[in-house]
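Step one of this worksheet: look at the structure below.
With one protein chain withheld, the remaining protein chains of the complex are depicted in position.
Up next is subunit A:
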Amino acid sequence: MSQECFVLLPRDGLSVKDGRGWYTSEVGRGYSHPWPLPTTVRGALRAAWGQDLMTTQPGVRMTPEEWEQRSAGVKLTRFVALRRSLAESSFKQAHRMWPFPADAVLVGGEKGAVGRVEQLLPRRPATGRAATTLGPDEDAAREGLWHPRWASKGKPAPAPRFWSEAEMVRWLLGHDVAIPRELSPEQRTDVHVSIHPDRQTAEDTMLHSRQVVELLRLEREGETAPRAVEWALGLCCEQPTRDSVRGFPSGVLGLGGRRRLTNVEPVTPDLFACPPEFQPKGTKGLRLVLATPASFVRGWLPDGFEQDGAVYVGTLPGVTGPVVLRAALVPRAQDVSAWDMVKREPRRTRRWVPAGAVYFFEKQRGEDFTAEELRALWLASWGGGHEEALGQVLPGVWTPPPASGA
């Protein structure tokens, strides 16, 4: 098994069309996901791997079916967002960008200005059920989950899509974080026309547009001069053991809609390691923030967790003993529709827990989560879809509220 680590640098934006069709308006419009999906990236890697294999091994020619079968072993094992100044020549851990966690909320200041970051902390339900909630169906364990209380009045300010490495590490360690800057790639709209071959003019009825995620942008902090930054995708990839290709991937890669060209820059596996600054102490409670979307068999409920009376109990990778799920902060499902390039037909839709969702746990027997357990959870895989780097988690400390009378 060989592992390649590299960074993809899209040069002309990316169009990663979501499941909606072109026929959402009288003039066609293609909508893009705000950030590329692991599925799209793995698909592009499988295609590149097949091309590299046929190029480097004389005589090898694969039919679409053979390609599908042999490229199934191309696995994505790491998938992180990166952002650096154009003046820098290499990627470091400090360039990592993480999904904004669902347990952080931006509290509005005066006249719509952002004031501060507040942490959503699940509270132990009051005894006696003086105040109660009800969900969309009957599930005692789900109703037994703890819920966070937002101390501030009014509506929260919109959160940025990403948070920097330094901010995320502070957050996971339970420290306060200052107001994050608006750090998200922007979207632009490309308009396309068809030219009539005889008239050499645009055909009115063929006008269509597509959203494109722009990964090169100018950013300005306060009074400073603007600087150019680039966003990129950091990946680790495994190749099929039997058919390993040396120097994979070679050359530029086609990625997303219209196979836009993407530069490839090699990196070392250190880029994905647990940062030295993340030195937690043992903790009673554990938070898991999803760094990539997760695929669970039952939707939002993590795999391996079963109802045990009024709680869900299960196990976590690298953690000793059973744990109790205390709270879950999960946004709406991320629906993923993909296209089968071999059969030329749509694949089944999958529903993922979006990146940024946060789950809270306590050990069933009341022990602490150790520092080693926490560090071992750094980008551990949880749930299904490991070949697409799904369900990679970031561990954080959490202090559960004391039981009443404790």
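Just so we're on the same page, a residue touches a chain if its C-beta (ideal position, glycine included) is under 8 Å from a C-beta of that chain, and two chains touch if they have at least 3 such contacts; residues count from 1.
As a working rule, contacts and distances are computed from a predicted model.
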item	value
Undepicted complex member, UniProt protein name, chosen from "Type III-B CRISPR-associated protein Cas10/Cmr2", "Aspartate carbamoyltransferase", "ABC transporter substrate-binding protein" or "Ferredoxin-NADP reductase"	"Type III-B CRISPR-associated protein Cas10/Cmr2"
Hidden-chain contact residue, picked from the options A:T24, A:T55, A:S85 or A:T320	A:T24
Residue among A:R199, A:R242 or A:R348 that touches the chain left out of view	A:R348
Residue of A:G135, A:P197, A:P276 or A:P402 touching the missing chain in the full complex	A:G135
Touching the absent chain when the full complex is considered, from A:P64, A:P266 or A:P331	A:P331
Missing-chain contacts mapped onto subunit A	18-27, 29, 31, 102, 111-112, 120, 123, 130-136, 142, 145, 147-150, 153-155, 204-205, 223, 296-301, 327-333, 335, 337, 343, 345-346, 348-351
